[in-house]
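Before anything else, here's the structure in question.
Let's look at chain A:
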Amino acid sequence: MIIHQKKVLIVLGIGAAAILPLFLNAYWVDVLNSIGIYAILGLSLNLIVGHAGLFNLGHAAFYAVGAYTAAILNTHFHIPVLWLIPLSAFTAGVFALIIARPIIHLRGDYLCIVTIGVGEIVRIALINNVFGITGGANGIFGISRPSIFGFVLRTPYHFFYLILAFTIITIFLFLFLENSRFGRALNYLKEDEVAAEGSGINTAHYKLASFVLGASWAGMMGNIYAAKMTIISPESFTFWESVLMFAIVILGGSGSIPGVLLGALLIVGLPEVFREFATARMLIFGAAMVAMMIFRTQGLLPSRPRSYSLSDVSGGEGKL
Partner candidate 1 sequence: MCSDSPRTSGGLTAVNNVSFEVEAGTVVGLIGPNGAGKTTVFNLITAIYRPDQGEISFDQTSLINLPTHRIVSLGIARTFQTIRLFQNMSVLENVLAGCHCQMKAGVISSMFHTPRQRKEEGAAIQKALKALDFVGLRDQAEQLSKNLSYGNQRLLEIARALGTEPRLLILDEPAGGMNEQETALLVTFIEKLRDMGITVLLIEHDMSLVMRICEKIVVLEYGSKIAEGTPEEIKRDARVIEAYLGVDND
Partner candidate 2 sequence: MLLEIVDLYVKYGNIEVLHGINLKVREGEIVTILGANGAGKSTTLLSISGLVKPSSGAIYFNKNSVHKMAAHAIVKQGIAQVPEGRRVFGTLTVQENMNLGAFVCADPARAKKTQEWIYELFPVLAERRQQLSGTLSGGEQQMLAIGRALMSQPKILLLDEPSLGLAPLLVKTIFQTLREINASGVTIVLVEQNARAALKLAHRGYVLELGNIVLEDSSEALMANPRVQAAYLGGEATRS
């Protein structure tokens, strides 16, 4: 019964989201698109920061790798951008694997500075037109408009549905992941690494896995971003972007999917709402960030303990 209700709620929620653009102008729909992109980026970072407890302030690097993969291949070989989604994920993931391997054992703030460093190195490499393919500070322009079954996506309204679909898929997959052996393993190592290792969990493996998975997802979002903007440049992948993603995760509620969604809504949405305040808008935004953190110190919607059905006790499968 409860499960049934939940399903109805989910369907209603998706339905409500789907008709939202009917009531909004292009600007607000585009704000929603931005929120959506950051929500997914937040969710991907949430795996690393929220679940595995790894202090990553350089997530924009993976986002950038995904975006540039899409942009370069699209402009050079005219492969439709959306086809490149798996490849964007792959390159971002492989990149994460290569850099994370030697540094993953670093603790807390040391890992933090290394991720910042990686983010900066990537940005500087892009600016300096590394390998002659990134277009330097100009970035890459002329990425072709994506199309789905011949329908070319142009307006914010079109992208809204693409991003919505992506968001929903991401939420479901990550929800399952969270409630699995994998998701728990990340939490164990966040709580106490020695105890996790001592309970038979390959902590290095899981740290890497969370990094690679989070990075791949960010890479996919990079692809969507490139498709939406049709032009990308290093300025879209600065340290500030990583900071925003990080704030989304923590402010929303580390480890909590609804929290991250709300975090994205606020972090991306509030500066837009505060546009009325003109030059004071970032000041107000900063104050709001502090205030929200103080009033909800665990984040706005903190993660809740997983629930397990303990009902069928007698099932004799488990042996001791």
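We adopt the following convention: contacts are C-beta pairs under 8 Å (C-beta built on N, C-alpha and C of every residue); 3 or more make two chains touch, one makes a residue touch a chain; residues count from 1.
With respect to how the candidates were assembled, all candidates are chains of the complex that A comes from, given by their letters.
Nothing here was measured: the structure is a model prediction, and the numbers come from that model.
Student: Pick the one that touches chain A in this complex: which of 1 or 2 is it?
Tutor: 1
Student: Would you mind writing out the residues of chain A in touch with candidate 1 in their complex?
Tutor: Within the complex, chain A touches candidate 1 at residues 173-174, 176-177, 180-185, 187-188, 191-192, 194-204, 209, 213, 305-306, 308-310, 312-313, 315-320.
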